[in-house]
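Left out: one protein chain. Kept in place: all the others.
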Amino acid sequence: MTFWEKLMNLDRRWIYLCIFIVVIIPAIISFKVPVSTTPEVKKVFNFIDEMQPGDHFYLGIDYDPSALAELDPMTYAILNQAFSKDLKVIIGCLSQFGVGMAELRLSEVAAIYGKESGIDYCFLGYRPYPAIVILTMGVDFRVTFPLDYYGVPLDSLEVMNGIRNLMDVKGVVDITAGNVADMWITYGNGRFGFPLAIGVTGVMSADYYQYLQSGQIFGLIPGIKGAAEYEILSGFETTGLQSIPYQTLAHAVILLFIIISNVGYFAARRKKGR
Amino acid sequence: MRKQIPIYFVLVSGIVMIIQYFVPSEESEWLFTYANDWVIVIGIYALPLGIYSLVKAEFKKLKNPGEAFYAGVLLFGYFIMVFTGLTRASREAASLHMVLFNNILIPIQATIFSLLAFYIASAAYRAFRARTILATILLLTAFIIMIRLIPLGPLSELNQWLVTKILTIPNMAAKRAITMGVGLGVIATCIKIILGIERTYLGHD
Amino acid sequence: MTTVELLWQTLAVLLTLCVFSFLIKDNPFYKFAERLVAGVAAGFWTMLVYHNLFRDKVLLTMQNGQWAYIIPILLGIGMWTRFSKKYSWISRFSIAFYIGISTGISVTVYMYTAIFKQISATIIPLNSITNILIIVGVLCALFYFFFSKAHTGAFGVVSRIGIYTLMIGFGAGFGLTVMGRIALLAQRVIFIRGYVLALIGAG
Partner (left out) sequence: MRRRLTALLLLVAFAFAAVSAQEAMPDTTGPPLPAPPTNVRVSDKPDDTGHGVIVGWDLSADDGAGLDNVLAYEVYRSDAADGEYVKRGIAVKGATEYEDKDDSPMKNGEPNPGFIETGKTYFYKVRAMAAGSTYSEYSEPGSGQAVENWFHVGKVPILFGVIIFWAIVVYFIFHARKGKEFYVRPLAGINAVDDAIGRATEMGRPILFVLGTGTAGDIATIAGFTILSRVAKLTAEYQTPVLVPVNDPVMFAVSQETVRTAYLEAGRPDSYDPDNITYETAMQFPYVAAVNGIMLRRKTATNFYMGVFHAESLILAETGNIAGSIQISGTDQISQLPFFIAATDYTLIGEELYAASAYLSKEPILVGTLKAQDWGKAVLMVILVLGVVLISLAIPIIKDMVTVNL
């Protein structure tokens, strides 16, 4: 076997090793890479920034711990921004294993601003079958969630006074890693027409630019880069900005592998041709 | 009759839900909300089916010396979560139930998911070779998109422009066409199911 | 960090390493982690359904006298007939109801979101190169999905442009995803780093 053929059939574990090494480097030596903000992220920031104290909005924490890395910085920044502006937040969870994590994050941020459940925010908890839950929340929160996560009837919560369904809040920001985003667009905005913005993982973001253009969503926070932008805009920083150096190095390695792979492919083919 | 009645069930419930969409009255809203809720309740009742099957299969494995250890691990994990989670208080962060959740479930889940970083690199290495025109297009587009995270000085601006164009023109056209195709496929499949032409999922004796 | 917390963290880190060992090859450590998480997940899910759903949707509805829920409860119990050879046909009623409702809702919802919304968003004036390219791309890609026409002649050319458009879309999707996947790995590395630092500090 020639060198090129060997390269073509490179054991995948060498690739794994290279990725591992470049991800460990920034954990040891820290350095910074510049980030610029984009309009689709800015629109989400402005939506919350322009609300008045006492205004309600719905925040969907619809991801589970597996997507924590990309999406938690968004949740953190948005919750901080909302509580610092004294906005009322209704939080729901359509991801089965996100509910515990969402509760931890929420109570942590609420404690910073001395916000109380039932007065400043309402945590609805989790229900399965997201499409159906969104549809019923468009009619009445109380059908799907007669009680909040802590077992308190929604009717007795101050924050839910006069808030019957999703049409009664200023809008919905949904942060998700799955096709729940499609359901918010299809069944939420599609059936009820409330303003909707979404925060999604990098993998999903390509699919949602079309909804931005068609007006079905008004803003989009795409992946960790979007989260880093939101951190710059809002000033509430967790791990979004920090993780950009990992990205740069890892992307460089993958690009390098693609180049090597193609050089090898053409070299091996030329050898064979001769 | 046993074979026919379920098909009528599908027909009637399907048609009723289609008609419901066009009727805004209160009765119709009630029907919509409850029909959806009923589906959830059926799902709740189906869960014991799955759990029974899982636990039964693992108990069976306990008798096989080669598999007994791993079956024991699974059953241990299952029952410890059930017993620690029996009370309402178990929903709070400090309970053993949630501590187990945070220190077993979260790290393993997140780590399995993070394997994707390695897989995406090896998939790129194997699949992104300019063998055919289609593969070349796939490879070049991915390359242009990925390189946006590398600071290239003035070239970065050109790249950002190109990335935006790719995302808003061919990418959007592709997604629209796929969405419309999927839409027609979904509706045609639904019609076939409602009319009882496609009924393989329903089974018979 | 207390000693108890540190012990739990040690468990979490060990399990993380067990899963990473899968990259080298399948091994007993991975299998252990895999089986453990399957059991824990099933247990967590069972209790979540019990606390959140069974209580609200079944016990509360019966207590409140919402008798309409008798129907789904009967259909739900009907699912259990799957365990019996003789009566398993009853479960087909539940399946039929479940699928009937789901398909009925999907017809109109997809007609609106996948067809009308998309068409309406694509009807744009031909006043810029961007718009012209979008429309040409959508039409060609739709041509690609025709099942009853062979991809030959002029039709072949158009559907060829269609599949090129689709491939650019897929390439973009792949490229955009890398970021998120790396972020996940970085987060795991940061997690282990935090543990190592705490260990040094505590030790």
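The chains carry the letters A, B and C, assigned in the order they are written, with residues numbered from 1 in each.
Basically, a contact is a pair of C-beta atoms (placed from the backbone, for glycine too) under 8 Å apart; a residue touches a chain by one contact, two chains touch by 3 or more.
What you are looking at is a predicted structure, and each value in this text was computed from that prediction instead of being measured.
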| item | value |
| --- | --- |
| For the chain not depicted, the shown chains it touches | A, B, C |
| Residue of A:G178, A:G199, A:G219 or A:G264 in touch with the missing chain, whole complex considered | A:G178 |
| From B:L11, B:L62, B:I80 or B:L202, residue that would touch the chain that is not displayed | B:L202 |
| Residue of C:A12, C:A38, C:L53 or C:I73 touching the missing chain in the full complex | C:A38 |
| Footprint left on chain B by the chain that the document does not show | 18, 21-26, 29, 39, 42-43, 46-51, 53-54, 57, 105, 108-109, 112-113, 115-116, 119-120, 122-124, 126-128, 138, 175, 178-182, 184-193, 195, 197-198, 200-205 |
| Where the unshown chain meets chain C, residue by residue | 22, 26, 31, 33-34, 37-38, 40-42, 44-45, 79, 82, 91-92, 94-95, 98-99, 101-103, 106-108, 110-112, 115-117, 119-120, 122-127, 135, 138-139, 142-143, 145-151, 166, 169-171, 173-174, 177 |
| Footprint left on chain A by the chain that the document does not show | 12, 50, 52, 64, 66, 96-97, 129, 155-156, 161-162, 164, 170-171, 177-179, 189-195, 201, 203-204, 206-207, 215 |
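Here, only the chains that are shown with their structure count from here on.
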| item | value |
| --- | --- |
| Where chain B touches two or more other chains at once, by residue number | 36-37, 39-40, 43, 88, 91, 101-102, 105-106, 109-110, 112-113, 117-118, 120, 124, 139, 142-143, 146, 149, 167-168, 171-172, 175-176, 179 |
| Per-residue multi-chain contacts in chain A, two or more chains | 16, 19, 23, 66-69, 97, 127-128, 206-207, 210, 213, 225, 247, 250-251, 254 |
| For the chain C and chain B complex, residues of the former touching the latter | 8-9, 11-13, 15-16, 18-20, 22-23, 31-33, 35-47, 49-51, 53-54, 57-58, 68-69, 71-73, 75-77, 79-80, 82-83, 89, 92-111, 113-115, 118-119, 121-122, 130, 133-138, 141-142, 144-145, 162-179, 181-182, 184-185, 187-188, 191 |
| Interfacial residue positions of chain C with respect to chain A in the complex | 23-24, 41, 44-45, 48, 52-53, 56, 60, 109-110, 112-113, 117-118, 120-121, 169, 172-173, 176-187, 189-190, 193 |
| Partner chain A, residues of chain B touching it in the complex | 29, 32-33, 36-37, 39-40, 43, 88, 91, 93, 98, 101-102, 105-106, 109-110, 112-113, 117-118, 120-122, 124-126, 128-131, 139, 142-143, 146-147, 149-151, 167-168, 171-172, 175-176, 179 |
